[in-house]
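What you see is the complex with one protein chain gone and the rest in place.
Per-chain numbering from 1; labels A and B assigned in written order.
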Amino acid sequence: MNYIEGPEIRDTKAPEGPIEERWEKRKFSAKLVNPANKRKLDVIVVGTGLAGGSAAATLGELGYNVKSFCYQDTPRRAHSIAAQGGINAAKNYRGDGDSIHRLFYDTVKGGDFRARESNVYRLAQVSVNIIDQAVAQGVPFAREYGGLLDTRSFGGAQVSRTFYARGQTGQQLLLGAYQALERQIAAGTVTMHTRHEMLDLIVDDGRARGVIVRDMVTGEIERHLADAVVLATGGYGNVFFLSTNAKGCNTTAIWRAHERGAYFANPCYTQIHPTCIPVSGEYQSKLTLMSESLRNDGRVWVPLAAGDSRAPGDIPEEERDYYLERIYPAFGNLVPRDIASRAAKNVCDEGRGVGPGGLGVYLDFRDAISRLGKDAVEKKYGNLFEMYERITGENPYDVPMRIYPAVHYTMGGLWVDYDLQSTIPGLFVIGEANFSDHGANRLGASALMQGLADGYFVLPTTLGDYLAAGPFGEVSEQAVAEAEIKVRTKIDRLMSVNGTRTPDSFHRELGKLMWDYCGMERTEESLRKALERIPELREEFWNNVKVSGGPEELNQVLEKAGRVADFFDLAELMCLDALVRTESCGGHFRAESQDADGEALRDDASFAHVSAWEHTASGEPVLHKEPLEYEYVKMSQRSYK
Amino acid sequence: MNLVLKIWRQSGPSDSGRMVKYHVKDVSPDMSFLEMLDVLNERLILEGDDPVAFDHDCREGICGMCGMVINGVAHGEQVATTTCQLHMRHFEDGATITIEPWRAAPFPVVKDLVVDRSAFDRIIQAGGFVSVPAGSAPDAHSIPVRKEDADSAFDAATCIGCGACVAACPNGSASLFTAAKITHLSLLPQGQPERLSRAKAMVEQMDAEGFGGCTNTGECTAVCPKGIPLDTIAQMNSDYLKAAK
Partner (left out) sequence: MTATIERGAATEPVASAAPPPRKVRFLTSSNGKKVVMAVTGAVMVLFLVGHMVGNLKIFIGKDSFNEYAHALRTLLEPIAPYRTLLTLVEIVLVVSVGLHIWAAVSLSRQARRARPVKYVARKKSQASGYTTHIMRWGGVTIALFVVWHLLDLTFGVVNPKGTNSLPADRMIAGFDPSRWWVTIIYVVAVVMVGLHLRHGIWSMFQTVGRGTARLRPVAALVSAVLVIGFLAPPLAITFGVVK
């Protein structure tokens, strides 16, 4: 796949001046919408996760006329519900030296110096308000006996700044946002459309003006118009088929917006989570995450000798290799995810992996149980242990857990400026769907923070600035009809192939290909191979897929086929992006670029930039680079030793 | 493992529906229940049949999207487990498994095993929230909460809105779901100002949706994947009574 290099992106709209004052400055400079005008302004929010749910609720509260969409049967089921571990905030309630600046610093460093300083600083500033907001909504965070909030530490940080609600932080935060959203629905400011899937973006006169959606129950194709569109449709980790994401997570909404002109930034940055339950068979439909918080008390190890097939309990202490503690004494089991994942891959590659297929390492609670007692361990992790036992049939109080890395989060996404606006005016992108503030690697407990920061605090201000110029008048029928026809044509095409393979079988094959060639470790050779195979497989897909049923009914096969089709196109761009970025950084590890210890080796001279890809009709993408400058954090080789 | 499945098939809300028998072969005991259905569906698609429609998303027991009545028990017989977390190792080789959708008038069948649970959203709309606009909250530490209260509130807040309680209740009552939310908020200081109006509005919405009344049979809590306790219903009743005074 060839590409063209286009002009650099110079202006991200971040205000100048001292970093602490930038967000204040932007808030002050943002135009306000006259309250009487707000109800005349229509905003579409696609997605009801932490980002979309909080945004729609807040915009509704402010008085805009909001339409909200999700593909599930209720907004409360958005994938954010699955987040387990916690949410970061620079509250410094522990007095352990945390501060906005430290959270900012940890995040920039954790992201391997591929995130924007201004954005990350704002994120750290806003983080404190999120906790206040959530607590006021009644989110039952864990508390201590004194009645104050409890915190814990998470990978990539040496302070205890992660707020949590047992192993269900995402659920509790999402329910808070969901309840706020339902309140607005009852008040009539938000109209909710559940079981509706966005299939295209309507762009008229250069502005995003609406969406084409399919009613997933009746199959009807609907058009919804507005003055601005907000995408909060989550990540695209499911391009790998097996991931910790919910089955329905997809790239369709952002991909089709990309096809309409929104740049796609850093598609190759994927996060592999180190603590997931290993694959158990061919039929596997998804992977389950074991919260990273387990690494607070669990110790990761493998046998010293390759091919040691003794039961874990029979392996004496001297013959165990607690490799994270050995290689990274300062952070030990709490090194960031990319590092922990790759270390696990390395020991398994050495033949020291455990469990079926040798793809697993132990996460052992023996010492924690003897130190804290079984009860204390159960209190902290009981529900995670139960979940593990339900899935594997093994009891982790007696036998160490087996874990292995799995695809978890995508740092890439639609490119947005400081205002969270994409390259299409009027199209805002928030949450995991944008290329976000995490650089090349996201620290644990930072996605919830970012989603809620975007939805509750950032977007409502910046969107107002855009809408102050509205309402934007009638949308041309031509633009709407064109988008609608495009959607219908695609559906008709999928329905008419009538081949011999199911959408899932293609998805599995694509996923395997991506995992093997564009997964935890990438090489020029593997990526070239992928770029060769993907178009072939896509070709076969379009000639041999079988979609049963009809388009005008609830048809889960058709839904799936549409999503797989977009995954093919995205996969290709991911591999291209990974190929072009010859350095290693964060979640993107190019085997050619490593130091003597096998750690990721960045190439700041050539790659200290965001890669923003523009879609073109010819199919040849255009690469726009947005240079990254570091004024407040000195770029350095990350070290967790 | 080989299994016989008897599954409720209904092409749409207006279809009258019927039970259909399927044979599935070579099921691995490590498969989840939904993965077993995936295998069946892959085959049905290739045979040109309509695959069995069922709701699911997270497949890890937290989103509350999945749910079917398996052998007469909502989410199957394994306690505190959603359908997606149920594994085939709990079934015997050669077994016949009956699979039906949630049955309740306020949960009309959309297709096959998919039902419409939007009534739950409307119960929440009636008052299942704390009215606090974004940006106006005081510092999180300004209101300490007793750990015990926070923990009990959390226990109630873990409801995933799956609807198994309704499916299992002989009265088709949504009391456990409604009570879980009422209890969650009524145990916290943040929930106090709206406590009584919330209980009243939510209970009345529950009736308006057409759910049955609770006669304390306890079937709901027995199938609830999150083990929401019956004490929550007592809390709801107490708040409701106070509101009615």
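Going forward, a residue touches a chain if its C-beta (ideal position, glycine included) is under 8 Å from a C-beta of that chain, and two chains touch if they have at least 3 such contacts.
Keep in mind that what you see is a predicted model, and the values were worked out from it rather than measured.
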Contacting the left-out chain in the complete assembly, out of B:Ala137, B:Ala156, B:Leu187 or B:Leu230: B:Leu230
Listed residues A:Ala89, A:Ala226 or A:Met401, member touching the removed chain: A:Ala226
Interface with the unshown chain - residue positions in subunit B: 6, 8, 19, 69, 71-73, 77, 98, 100, 103-106, 125-127, 131, 133, 168, 170-173, 194, 197-198, 200-204, 206-207, 210-219, 221-223, 230-231, 233-241, 244
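The working rule: only the chains that are shown with their structure count from here on.
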Separation of mean Cα positions, subunit B and subunit A [Å, integer]: 27
Subunit B-touching residues of subunit A, taken from the complex the two chains share: 54, 57-58, 61, 72-77, 79, 81-82, 91, 93, 129, 131-138, 140-149, 165-166, 168, 171-172, 175, 178-180, 182-183, 185-186, 192, 194, 217, 246-248, 280-281, 283-286, 288-289, 386-387, 390-391, 393, 456-457, 460, 500, 502, 504-505, 546-549, 553-554, 556-557
Subunit B residues touching subunit A - in the complex, by the definition given at the top: 11-12, 28, 30-32, 34-35, 38-39, 42, 44-46, 48-51, 53, 55-65, 78, 80-81, 85, 87, 89, 110-111, 114, 116-118, 120-121, 124-126, 128-141, 143-147, 150-151, 153-154, 157-158, 160-161, 184-185, 188, 190-191
